[in-house]
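The structure that follows is given in the form of structure tokens.
Heads up, one of the protein chains got dropped from this complex, but the rest are sitting where they should.
Letters A and B name the chains as they come in the text, with residue numbers starting at 1 for each one.
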Amino acid sequence: MTISRRLAGLAAAAALLGATCAAQAQGDPKVLRIVPHSNLAILDPIWTTAYMSRNHGYMIYDTLFGTDEKNQIKPQMVESWTESPDHRLWSFKLRKGLEFHDGKPVTSEDAVASLQRWGKRDSMGIALMTFVERMDTPTSDTFRIFLREACGFVLEALAKPSSNVPFIMPKRVADTDAFKQIEDYTGSGPYSFKRDEFKPGDKSVYLRNPKYVPRKEAPSGSAGGKIAHFDRVEFNLALRDAQAQVSALQKGEVDIIEALASEHYETAKKDPALVVPKIANLGLQHMARFNHLHKPFDNAAVRRAAIAAFQQEAFLKAQVGVKELYKPCPSMFMCGTPYASTAGSEIQAKSNMKKAQELLKASGYDGTPVVIMKPTDLVTITKLPDVAAQMLRQAGFKVDLQAMDWQTLVGRRAKKDAPDKGGWNMFLTAWQAADIASPITMAALESKGEKSSWFGWPSDTRMEELRSQFMRETDEAKKKKLAEAIQARAFEVGTHAPLGEWFNVTVGRKEISGWFITNGNLYWNLKKGAPSH
Amino acid sequence: MLNFLARRVAATIPVMLVVAVLVFLITRLTPGDPAAILAGDAASTEQIARIRANLGLDQPIVVQFGIWFGNALTGDLGESFYYKAKVVALIGHRLEPTLSLAALTIAIAVLAAVPLGVLAAWRFGGWFDRALMGFSVLGFSVPVFVLAYILIWVIALKLGLLPVQGYQRIADGVLPWLYHLILPSITLSVIYIALIARVTRASVLEALGEDYIRTARAKGLPEARVLVGHALANAAVPIATVIGIGIALLIGGVVVTESVYAIPGLGRLTVDAVLARDFPTIQGVILFFSFVYVLINLLVDLSYVFFDPRIRY
Partner (left out) sequence: MDAPDARQYAALSIEAAAVVRTQSVWERVRASWSVRLGGSALVFLVLLALAAPWLGTVDPTLFDAGSRDLRPGAQGEITTLEGETVKHSFIMGSDSLGRDIYSRVLYGTRVSLIVGISTALLALAFGIVCGLASGYLRWLDGILMRVMDGIMAIPAILIAIALVAMWRGSLLTVVVAIAIPEIPRVTRLVRSLVLSIREEPYVEAAVSLGTPTVKIMFAHILPNCIAPLLVQGTFICALGILVEAILSFLGVGLPPDIPTWGNVMAEGRIHFNEYPHNIFFPGVFLAVTVLAVNILGDGLRDTLDPKMAKKV
């Protein structure tokens, strides 16, 4: 008697528990639960180039200009602007009604201060600031930039869609030293940051900004109207296990997974409760970076032999695997971007392993082992080093494949020491299209030797001349020619090896609608419909 | 009694000092560079050097230790390199999930294991005894994460009974809190059920061989009274010991369980901190765990007084 009553009681409790929580699993229609691609540790998107901090920035800040899905620059916070005939004086007028989350209006002083802070950290910003003589704010809603000489990329800089994005912050925040992280997260974006609910490694929360005045155009890329339909957006920072993420999405415990491992792509496509939206025209590019300071890659001929050995298809197949998600592209500037071309790419595109072996023999390679750093914890690039190692070995190189986590790798690649003293010879990484679309933004091209800002430190005066010309050129046709020359030189000198293009897969529940081409991860315009069960 | 307490507490001080030194050394004798990690992917070498100076990493090691330990004594464990938050605040955020997981795991383990152990001892040599011994060895041998994946697949996905992942704060409702915590706790408790059941069985077995048991039975007491009131009570000391050890050792299982079930607890914090070379957090969390371990040992020692009146301090 007692046993069956107890069992009945237990069953009732279980049912109640299940019901309470099943309802929760559907999710509040006013709350969007996202699993981002990595943990959010740094809340200052100027201080770091990490994509996660950039995505956080897009939620709570706004930008002067945006870049739409066709890479056209469109005004965002700016109402109108003028450019002097000699291209040296630029004047901008801000839109009406722009307010920060604390109610204060956005003024031109805020804009200038933000640009100056950004110009101390961002590679394109730093380049821009070398042209800038001064900036001033004649009225509270206009500001001007005075240039020493004509500069061909002013608007590209202000519209820069990816790290570092010139987000506009209040002057008091933007006045923070550029090498210290900010502590005040007031912005003027479509969402505001709910600071008291931010738990590092657990979740970050964003609330709809009711005072935000979106533009009238449709959203496209980082341009257009940013309408927030959700009252609340949560980034789930605790859920890092790839399988658990998928299981959670299938059960409806989360709404969107930002970066789905390609292993799950087929499952996601087949599952009727999920949808894989098209949110990017341009994807990402893998690249292999040489350390130009030490043997064997201090020799351009050896670098070219390695580039010849690196057939893109093998990398893409191993790392991405799903044919519809990748494509080889001979251009260093992503296929589909304005400066893409095939200049100089024959060394890789028209090569094979035999050719690579010959090139290596002819280069005088002396058998120094190549130390390749492999990050074990980044699913999107972790297989590349294994493929690189195998290909180099087939070409005749000696290889030392060293595994470590991404954080260690990031620390180690900053070292200029010899590989056997804690340095490195090669690492592989991935860039989003926006970050490598032009000779100014592609950090891998900078060839100032040890003074180069990105790791690898190539040294080539001709390359620097070409880049300098490009920065000053204002004529689009001439820019394209220069870009081709730059790419050809890059292949000749062997700055790095492009390894093919691929798309990141974002997947969401069927109830989510309002997807648009973001070329990144932007979370406005989305809505949640009725649950499907 | 107070004398004993005072002496025991005093004895923990040198241990904690040793822990502090060890923990500090572990983190400092490493080839990773937190400044470079923090600076981000596109930082230059000058920028990294500036950050290193900002973080105080260019001071001699002894100075760094002195500063850190001095602050720790006042309850300030420094600020995390990785998150911009005080270590004490980070630990505070993460305490509830880990404590909840640990508490529920131990509760399940004790409630399941002690009766099982008593039963096995009572029917010593029978099929139940052998089955329990066999199961318990199996319980030690399967890694926690394998068990976790299997349970998630069967119970959460196929049967849909429990959630796949996540943690709900108690403040948001006790039922959801429990709902999310059951599966992780069951996964983690398997090892402890195995361990506690074995020790219970062994000690109850020993107790059952004693004379007072024969007396009790001769007196005509019901078997249940004999088992629980006399055998178990006398076996309590070793069982309490192993429960104490078990609590202190939950850390190992917690780290993996939190990782698979996405519970934002201290175990995850430590792993993330280690991977990020976040020295202050690593030091702070390990110091904290060690302190808890020492505290629990003290409590277990004190509990002997409660269980065994012959033990007097």
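In this section, a residue touches a chain if its C-beta (ideal position, glycine included) is under 8 Å from a C-beta of that chain, and two chains touch if they have at least 3 such contacts.
This one's a predicted model, so the numbers in the text were calculated from it and none came from an experiment.
*Asks:* Which is it among A:S38, A:S91, A:N281 or A:Q390 that touches the chain not included here?
*Replies:* A:Q390
*Asks:* Which candidate, A:T267, A:T461 or A:T474, sits in contact with the chain we can't see?
*Replies:* The missing chain is touched by A:T267.
*Asks:* Taking the full complex into account, find the residue in B:L162, B:L183, B:V256 or B:V300 that is in contact with the omitted chain.
*Replies:* Of these options, the touching residue for the absent chain is B:V256.
*Asks:* Using the touch definition from the top, which of A:L43, A:V246, A:A259 or A:A308 touches the missing chain?
*Replies:* A:V246
*Asks:* Need a quick check: the contact residues on chain B for the chain that isn't drawn.
*Replies:* 14-19, 21-23, 26-27, 29-32, 137-138, 140-146, 149, 153, 157, 191, 195, 198-199, 202-203, 205-206, 238, 241-242, 245-246, 248-249, 251-253, 255-256, 259, 270-271, 274-275, 282, 285-286, 289-290, 293-294
*Asks:* With the missing chain put back, which residues of chain A would touch it? List them for me.
*Replies:* Contacting residues on chain A, toward the hidden partner: 241-243, 246-247, 261, 263-264, 267, 314, 317-318, 321, 353, 374, 376-377, 379, 383, 386-387, 390, 393-394, 401-405, 408.
Just so we're on the same page, only the chains that are shown with their structure count from here on.
*Asks:* Just curious, how far off is chain B from chain A if you go by their C-alpha centres, in Å?
*Replies:* From the centre of chain A to the centre of chain B is 39 Å.
*Asks:* If we count contacts the way the header does, which residues on chain A are in touch with chain B in the complex?
*Replies:* Counting only chain A, the residues touching chain B are 14, 16-18, 20-21, 24-25, 39, 41-43, 47-50, 123, 163, 179-181, 183, 199-203, 236-241, 243-244, 247-248, 250-251, 253, 377, 405, 407-408, 410-412, 414-416, 422, 429, 443, 453-454.
*Asks:* Sort out for me which residues of chain B touch chain A in the complex.
*Replies:* 31-34, 36-45, 47-48, 50-51, 54, 80, 82-85, 90, 93-94, 149, 152, 156-157, 160-161, 163-167, 173, 175-176, 178-180, 259-264, 268-269, 272, 275-277
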